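Selected chains from the complex are presented in situ; the others are not included.
A and B are the chain letters, set down in written order, and residue numbers restart from 1 in every chain.
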Amino acid sequence: MLSAKPEFTLQALAEKLGAQLRGNAAHCINGLGTLSNAQSQQIAFLANPRYKPQLATTNAGAVLLTPADAENFSGNALVLANPYLAFAQLTALFDQTPQPALGIHASASVSATAMVPASARIGAGVVIGEEVVLGERCVIDAGAVLHDRVSVGDDCRIHSNVVVHHDCVLGNRVNICAGAIIGADGFGFANDRGRWQKIYQLGRVVIGSDVDIGANTTIDRGALEDTEIHDQVIIDNQVQIAHNVVVGQGTAIAACCGISGSSRIGRYCILAGGVGLVGHIEICDHVQITGMTMVTKSITEPGSYSSGTAFDHTDKWKKMAVRLRRLDDLATRVRNLEQGKPSL
Amino acid sequence: MLSAKPEFTLQALAEKLGAQLRGNAAHCINGLGTLSNAQSQQIAFLANPRYKPQLATTNAGAVLLTPADAENFSGNALVLANPYLAFAQLTALFDQTPQPALGIHASASVSATAMVPASARIGAGVVIGEEVVLGERCVIDAGAVLHDRVSVGDDCRIHSNVVVHHDCVLGNRVNICAGAIIGADGFGFANDRGRWQKIYQLGRVVIGSDVDIGANTTIDRGALEDTEIHDQVIIDNQVQIAHNVVVGQGTAIAACCGISGSSRIGRYCILAGGVGLVGHIEICDHVQITGMTMVTKSITEPGSYSSGTAFDHTDKWKKMAVRLRRLDDLATRVRNLEQGKPSL
């Protein structure tokens, strides 16, 4: 049931955030908004300098501001070093995502050999296999399936219709969005004179702590050794991570990326949407890859990488594409010109 | 259970379609087919002029034709302005997609506070949360999960294993194919000195009427405001729509597209398969984008847009790719030639 809308005084919010309060400490806030749309009971934030002019006209009941931005602002303000981070922290206060009731829903199927603490919330139709171990305060939403011997740390949330296959391991505070499939078999086959012979996938998926995995994302189990997702990795929707991939700490992977088998991604990398990596390559730490780039070999230096062509009107693009097919010919003709050879 | 195969006289079909009937009004039709494959109890259609020669040899029991195409055709015909549309309308007559029995399946978990009309069909294992409101004649297939406070209009179909998260809103006649995830959390994080701080997603997904959403597609809820899918939008399988995207009326999005956060797509646009949009851009009405195009900035004029390179034999493509890396050098050499500078 929808609980009453949460409400906080600016005083209370300032204390939670460790912010300096300017203005009316008793002013009540019941939500968040953008500078342009926030109402008098909402708090807004200024993180991107291009929105600074909106400070003059905002109706927000208060604004999260840096000391510099707060200087000329006469309204209510919470002043701190990182307003965007403070905004993120405040969203937790106003979140109303429901969760299953404490305990195990009558329609769930939980193996007698599973360890489910009293602090767990197990939703309708959930299936928990043999020898599964759940940490404290886990929330397993309706329709999720945890196969035999899965191990889950404390404070994890596994959303509806997620499947976690046998023997996979999750750390603490792991959030897996709906429909994600963890630990399905990797795509491994040997070719026997034209026939594909399945290679059973004997490894696991091992996920660290503070990891976030998006809706309908798939992370395959390893062939012999494990697929590894390290601490503080965040992965968006519909990402495909193949068997034996390793994703390093703090890396972010946006939607629709595909990471081929046995590739290793370093720490604190950012892959934009739709990026593809071939298999068996290594990306070093602190690499950014722009959207829809195809990465065909290892990257050994930090920095930003891209591929693809800019988009254009289709008719111009078609001309370009034709010219591109003849680029080798064009280069030869330039060489001939340089050498004073007659044109053909 | 499979009901008996439906059967209609040409007279009946002509009346349903408002078509002019030529030939045997009593002829019985029990299915649809292509001109080349239809049998004598099936009706075919001619929409693409390149198939016109097949009129001479078709075994179809009748053909949907324009007045012009019907002129020299001697078989049974239903004559009308738009044969392809008529074909689409006829498919509804022959569809035998099963649906759950009227009422609530014994294995479903429906909250006592949900409003489920007597006209609803709720399948096995369905989960319906608190304060969910269903319109008339909704069909919720086996394994679907509707979280708390979801609002669904009349005549919606939500297929198996779909998840609709809390507070999302669906209009009338919305069809959501199996495995789609509506309203999972958007991919929002603030960076706190290398650690990702989750931004709780406080908005909803609001879907208009007559919307069709494909299998395993994901549409994330908004961060502060809502993600919006307007009336008559059709979306194919495995599309990813990020938080706070707005898709305008009548737009079609083919499979595997990825739309990044806060982008706005206008009305009556067509995105072919695999198109990617970066975030925070705007596409005006009546834009077509060809397959696998990466759209990196706003589009302000209607028309067709493309990116990418034509495919080729891998060895030729490799040469082209090498030349492309040296394109800047080639342009400099051409400039030198034009200026009479010696080649290096």
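In this text, a contact is a pair of C-beta atoms (placed from the backbone, for glycine too) under 8 Å apart; a residue touches a chain by one contact, two chains touch by 3 or more.
Predicted model only: the values in this text are computed from it and were never measured.
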* Please state: how many copies of the shared sequence does the complete assembly contain, given 2 in place? -> 3
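Throughout what follows, only the chains that are shown with their structure count from here on.
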* Structure fact -> Rounded to the nearest 5 degrees, the rotation mapping the CA atoms of chain A onto those of chain B is 120
* Structure fact -> Rounded to the nearest Å, the gap between Cα centres of chain A and chain B is 25
* Quick one: which bits of chain B touch chain A in the complex? Just the residue numbers, please. => 107, 109, 113, 125, 127, 129-131, 143, 145, 147-149, 161, 163, 165-167, 179, 181, 184-185, 187-192, 194-202, 216, 218, 220, 223-225, 238, 240, 242, 256, 258, 260, 276, 278, 288-290, 293-296, 303-310, 312, 316, 319-320, 323-324, 326-327, 330, 333-334, 337, 343
* In the complex, go through chain A and note every residue touching chain B. => 1-2, 31-34, 37, 82, 84-85, 87-89, 91-92, 94-98, 105, 107, 123-125, 141-143, 159-161, 175, 177-179, 210, 212, 214-216, 232, 234, 236-238, 250, 252, 254-256, 268, 272-274, 291-292, 308-315, 317-318, 321-322, 324-325, 327-328, 330-331, 334, 337-339
